[in-house]
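Note that one protein chain of the assembly has been removed; the remaining protein chains are unaltered in position.
First chain written, first letter: the chains are A, B and C, and each begins at residue 1.
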Amino acid sequence: MIRSQSPIVHISVRAATPLAAVAGIYLFFAGHNQPGGGFAAGLVLGAVVILRSVAGLRTPDDATVLVATGMAIIVAVAAAPLVWGDLLLDQKVVSLELPLFGKIKSGSALLFDAGVVAVVIGLIVSLLNGLAPAEFSPESPGDETST
Amino acid sequence: MIELVFAIHVVGLVGAAIAGRRSIQGALRVAAIAPAATTIWAAESLLSGREPVSASMTWVEQLDLELIFLADSFALMMTLLVSGIGALVFVYASGYFAVDARGSIRFPVTLLGFSVSMLGLVLAESVWTVFIFWEFTSITSFLLVGHKLSDPSAQQAAWRALMITGAGGLSLLAGLLVLTDDVGSVLLADIAGSQTASPLAAVLVLIAVGTKSAQLPFHSWLPGAMAAPTPVSAYLHSATMVKAGVVVMAVLGGAFVDSQTWQWLGLIVGAATTLWGGFVALRQRDLKLILAYGTISQLGLLVTLLAVGTSKAVFAALSIVVAHALFKSALFLVVGEIDIRTGTRNLDELAGLHRSMPVAFVVAVLAGVSMAGIPPLLGFAAKEAAVEAVLKLSGIEQVVAFIGIVGGSVLTVAYTFRMLAGLSRSPEDGRTITALAFRPAMAIPSIIVAGLGLVGFVLLGTINGIVTPAATELNAGSAVYELLRWPGATTALMVSAAVVLVGSTIGAAIHRSETATVLGEPEPVAARVSDASIDGVLRLSRRVTARVQHGSLPVYLLTMSATVVIAAAAFLPAVSVTHLEWAETPVQLVLGLAIAAAAAAGVQVRTRLGAALTLGAVGVAMSGLFILQGAPDLALTQLLVETIVVVGFVTGLGHLARTFPPVTQGWLSVRLGVAVMCGLGVVGALAASSAQPSGSFPAADLLRESVETGGGNNIVNVILTDMRALDTLGEVVVLAVVAVGVIALARTSRSPGRAQ
Amino acid sequence: MTIGLLIAVGALTSVGVFLITARSLSRIILGFALLGHAVVLALVAAGGEAGEPPLANRVSAETIANPVPQALALTAIVISFGLTLFLLALARRQQELTGDDLVEDDLEDLRVAQ
Partner (left out) sequence: MTGVLIVTVLLGPLAATCAGLTLRSHARLRDVVTLAGLSAAAAASIALLFAIRDEGTYVLRIGDWNPELGIVLVADMFAALVLPVAMVIILIVELFAIGQRRTAWGANPELTGPLLGVLTAGVALSILTGDLFTLFVAFELMLVSSYVLLTHQGGREQIRSGMTYVVMNLFASTLFLFGIAFVYAATGTVNMALLADRLPELDRAVQLGIGAWFLVVFGTKAAIFPLFSWLPDSYPTAPTTITAVFAGLLTKIGMYVLIRFHNLIAADELGPVIVMIAAVTMIVGAFGALAQSDVKRILSFHVISQIGYMLAGLGLFTTAGTTAAILFLVHHMPVKTVLFLVGGLIENEQGTSDLERSGGLMTRSPLLALFFAIPALSLAGLPPFSGFVAKLGVISAAFDADSALIVTVALVGGALTLLSMTKIWSGVFWGSPPDDLDRVPASRSNMRLMRSATGLATGVTIVVSIFAGSIMDMSARAADELQNPASYIEAVLG
C-alpha cells in the first residue's frame, strides 16, 4: 500500500477520520429505512482504515478475531429464534428510540447488520495487511518449485 | 444347510487368518477343513438322494438382486469336485510351502476365498448369483496368479487374466440382462426351460464362457497364469476357474437349445480350441505349459459338446468334467512336486525321473493314461461317451464335431505320450536327477486323485449315479445314458483305438526327433495380441487425454464459453424484440452506451492505470443507471465497492510491471469471436426470457409485509436482513472466508520457507 | 427491459469473456470485474421496468421499482467483491513466486500429452 509521508495528508486524514466514521455509523442505522445498511457502512468504515494506513497511522494488524466475531453474531442471530420457539432467522422487531434517528423499529435485524459491518471491516483490514508489500524482494522463479 | 456350508467357510477364513499369523502351514490346514466338510456333505447328499436343499437372501429387491442357491444333482456333483479337490489342494499346499517358515495370511485366505467363490457359482440358482460369484472368481484368481510379489511376469500374467476375464464378465452381465429380459425371470430353472433366448444373448454369454474357459481367441491368459504357485494352477485349471465358463454354459444351455448361433459358434470355437490347444501342447517343454495347453484343449472339447447340446453330448461333457478334474489335478500336483524337489519343470532336464522319483512317476502315468483315454481309467469311459455322442450327430455338424473331438483326442494322446516318454527316457550322459526328500503332504493328495481315476473306472456305477442325474437335470434326455466299462466292439471303440494308435505314433515321432533337433519355442501369438490390444487402449487413452486435457486455462475457458454459446442458442427461437423499447429515458440509453464504450476500451487496455480507469468509468456509469432504475442502495454500494476494488487493483499488484504483458496474437480472433458470441448469447437469452414473463413480483405484499412484519421502510434492506437473511448470512460467511484466505496467503509470503 | 440496458450487458459480457481468456492475471481480474457488472445489470434488468426507489413510506405498489432483484444484485455484488479481492491476493502470491502474473499450464497434463 502506498504510504504517504506528507504532513498535509496526515492531518487531513486525521480530520476526516471522525467524519467518515460518523457517515458510516449513519449508514448503518439508517439502513433499515433509508438507503444504506450494514455492508455500505462497513465499506465506509473500512475506507477509514485504509485512509489511516495511507497516512501512516496505526491500523489493526489481525482481523481474524473481528471476522470471527462478526460471523458469530450473525450465526447467533440466526440461531436465536430457537430460544423463543421459532425456527431459523425469525427476526424479532422491537421499537427503539434513538436520539438522532427518532423511532427505530428494528431489533435483531440491526444486530444482524452489526455482524455484517464487523466482517466487512475485518475483510478490509486483512486485505490491507495481506496486499501490503511485505519486507522482501521477489524471489527468483526457480526458488520454490514443488518438491 | 447351504447357509451352514457358507458359514463354515467364513469361519474357515477367519480361522485361517488367525492361524496364518503363526505359520502358513497351520493356516492351510485350517483352511482345508471347510472344503473337506463340504465334500462330505455333498457326497452324503448325492448318495442319499434327498430332495435338493435351497437357500436365498434378498439384497436389492428393485434389481432382483437376490442370492439364491439350490443344491441339485448338478450343483452337488460340481461341489464334490470343487471342494474335494480343494481340500486336497490345501493339504498339498502345506507341503508346497514347507520351507516357508514365515507366517502368511494372504495365500491361505485368498485360496479359500477363491474356493468359496467357486462353490457359490456352482450352487447358484439365479443369474445374478452366478454373476456375483463369477466376478469373485476373477478377482481372487487375479490375486492368486499374481501371488509372487517380486515376479513381474506373474503380475503381468495376473493383469492379463483379469483384463480378459473381466471383459468377459461385462459380456456376461450384458448377456444376462438380455437373457432375463427375453425370459422374464432370473431363475436358472426358468431360463433353462424357456428356449426363447435371442442370438445376441447367445453371443454375449459365449464370449463370457470363452474368456473364462480359455477358448480361442481369449485363451492367452491361461498359459501365463502358470506363473502362479503350483497348488493354484492345480486347483484353478483342473476343477474350478476354467470350469466356471463350462458351468455357465451348461446351466444356461437349456435356453439356447434351438439357437443356431449358440450351436455353431460354440461348435466352431470349441473345435478350433481343442485342436489348437493340443497342437501347442505338443510343442512345449515346460511340463506346466504342456498341462496348461492340454487344459485349453480339453476345455475346447467340453465347449464343443455343450454347444452340440444333445442329451448324449451333455452327458459326455459332464463325464469329461469329472474325469478331467481328477487327472488334470493329479498331473498338476505331481508336476509341482517335481518342480519343488528337482528345481526344474523342463522336460529335457527330467529324463530318468522314473528312477529318482518313482512315486511321482507312477502318479503321472496313471493320470496321463486317463488323460489319453485309455482303459482301465475313467478318462476312457468319458471319451467313449464323447465319441458316441458325435457319432449320433449328422450332417456338417457331425463333421465339425468329429474333427474337433477326434482330432483333439489324437493330439491329447500324442502330447501325453511325449510327456511320459520324456520322463522315462534314460539320461544320455548317465546323469541322474537329484531330488529333494519325499514330502508326504505333497505326494498323498496327488496319489489320491490319480487313484480315483482308477477307482472310478472300477466303480463306474457310483460315478454313473452322480453323473447321470446331473446330466438329466441339464437335459432330460440324458437319463437313459450311463458310462460303460467296456462298450463292446462298437464303432466308437474302433475310433478310440485308431485315436490311440495315431496319437501315440505322433507322440513317439516327436519324442524321437526331439533328441536330435530341438523344436523352436512356441510363438505366444495370442498373448502378444492381447497385450498389444491393452497397449493400444493405453495409447488411445493417452491420445484422447492429451486432446481434452491441455492443461491450459485459456483453452478451458474458451471451451466453456463455447458451450455457453451453444446453451444460449437454445433460447434462439424465443428471441423477440417486439417487447423491447430503446430506453425508458434518454439518459438510460446514454449511460448504457457509455458503459459499452468504457467496456470496449477495456479490450485495448495496456496499463494498470488504464484498467483502473475502465473500471472506475464503468462503475460510475453503473451507479448512474441504478439511480435511474430506482435502486439507490445499489448505486451507493456499487460506488463504494468500486472504490475499494480500484484501490486494491492499483496497490495490490504493487510489484507488477505497470503495463500488462502484450496480448498474444495466436488465439486473438478465436477469443474475440467466442467473446462476442457469448455477449450476444446472454443478450439473446435475456431478451427471450423477458418476452412473456409468466409471473411478476408481489409489489403490494412486499410493501405491506416490509413495514408490518419486517419493521423497515427500506424494502431492499428488509429483504436482505429479514426475508432473505439466510442469503446475507451466507454472503457474510463468504467474506469472512475470503478474509481468512487473504491472511493465510499473506502469511505464506512472509515465511516463504514454510510454503509447500 | 430496454435495448439500452441490453447493449450495456452485452458489451460488458463480451469484453469480460475476452479478458478472462487472457493469460495475464491482471486482465483476468479486470474481466471478472466487468462480468460482475454485467451480471448485476442483467439482474436489475430482469426485475422489469424502472420505478421509484423501494422505500415503503414513499412509494405505492404501482410505481415501485422491483426490490427483489436489487437485493439479489446486492448480494451478488458483495460476493463477487469478495472473490475479486481473493483473486487479487492469489495474483499477488503468484507474482511473488514466479515474478510475473501469467497463468501457467499444468505440467502433468503437458507430460501426458507428449
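In this section, contacts are C-beta pairs under 8 Å (C-beta built on N, C-alpha and C of every residue); 3 or more make two chains touch, one makes a residue touch a chain.
Here the structure is a predicted model, which means the values were calculated and not measured.
Q: Among the chains present, which touch the one that was left out?
A: A, B, C
Q: From the listed residues B:459, B:587 or B:691, report the one that touches the chain absent from this view.
A: Hidden-chain contact among the options goes to B:691.
Q: Touch as defined at the start, partner being the missing chain; which of C:3, C:28 or C:59 qualifies?
A: Answering carefully, the residue with contact to the hidden chain is C:28.
Q: Touching the hidden chain in the complete assembly: which of B:44, B:258, B:348 or B:701 does that?
A: Candidates B:44, B:258, B:348 or B:701; residue touching the omitted chain: B:701.
Q: If the missing chain were put back, which residues of chain A would it touch?
A: Output for chain A: 64-65, 67-69, 71-72, 75, 78-79, 82, 86-91, 144-146.
Q: May I ask you to list the residues on chain B that touch the chain which is not drawn?
A: Given the touch definition above, chain B has residues 58-63, 65, 105-106, 131-132, 135-136, 139, 142, 146, 149-150, 152, 155, 158-159, 162-163, 166-167, 170, 173-174, 177, 181, 534, 537-538, 540-542, 544-546, 548-551, 553, 555-557, 559-560, 563-564, 566-568, 570-574, 682, 685-686, 688-698, 701-702, 705, 709, 719, 722-727, 730-731, 733-734, 737-738, 740-741, 744-745, 747-749, 755-756 touching the missing chain.
Q: What residue numbers in chain C mark contact with the hidden partner chain?
A: On the side of chain C, residues 1, 16, 20, 25, 28, 32, 35-36, 38-39, 42-43, 45-47, 68-69, 72, 75-76, 79-80, 82-83, 86-87, 90, 93-94, 97-98, 103-104, 106, 108-109, 112 touch the unshown chain.
By definition in this document, only the chains that are shown with their structure count from here on.
Q: Please tell me whether A-C or A-B has the greater number of C-beta pairs in contact.
A: A-B
Q: Report the inter-centroid distance (CA atoms only) between chain B and chain C in whole Å.
A: 49
Q: In whole angstrom, how far does the Cα centroid of chain A sit from the Cα centroid of chain C?
A: Here chain A and chain C have centroids separated by 23 Å.
Q: Quick one: chain A and chain B, Cα centre-to-centre, how many Å?
A: Roughly 60 Å, centre to centre.
Q: For chain C, what residues touch not just one other chain but two or more?
A: Residues 53, 55, 57, 74, 78, 82, 85, 88-89, 92, 95-96 of chain C touch two or more partner chains.
Q: Show the residues in chain B shared as contacts by 2 or more other chains, in ascending order.
A: 632-633, 637, 641, 644, 648, 652, 654-655, 712-714, 716, 720, 728, 735, 738, 742, 745-746, 749, 752, in rising order.
Q: Give every residue of chain B touching chain A within the complex, in rising order.
A: Touch list, chain B to chain A: 632-633, 635-637, 640-641, 643-644, 647-648, 651-652, 654-655, 709-714, 716-718, 720-722, 725-726, 728-729, 732-733, 735-736, 738-740, 742-743, 745-746, 749-750, 752, 755-756.
Q: Give the list of chain A residues in touch with chain B in this complex.
A: Contact set of chain A toward chain B: 1-2, 27, 31-40, 43-44, 46-47, 50, 62-64, 67-68, 70-71, 74-75, 78, 88-89, 91, 93, 105-107, 109, 112-113, 115-116, 119-120, 122-124, 126-127, 129-131, 133-134, 136, 138-139, 143-144, 146-147.
Q: Quick one: which bits of chain B touch chain C in the complex? Just the residue numbers, please.
A: Residues in contact with chain C: 542, 545-546, 549-554, 557-558, 561, 577, 579-585, 588-589, 591-593, 595-597, 599-600, 602-603, 605, 608, 611, 614-615, 618-619, 622, 625-626, 628-634, 637-638, 641, 644-645, 648-649, 652-656, 660-661, 663-664, 667, 671-672, 674-676, 678-680, 682-683, 686-687, 689-690, 693, 696-697, 699-700, 702-703, 706-707, 712-716, 719-720, 724, 727-728, 731, 734-735, 738, 741-742, 745-746, 748-749, 752.
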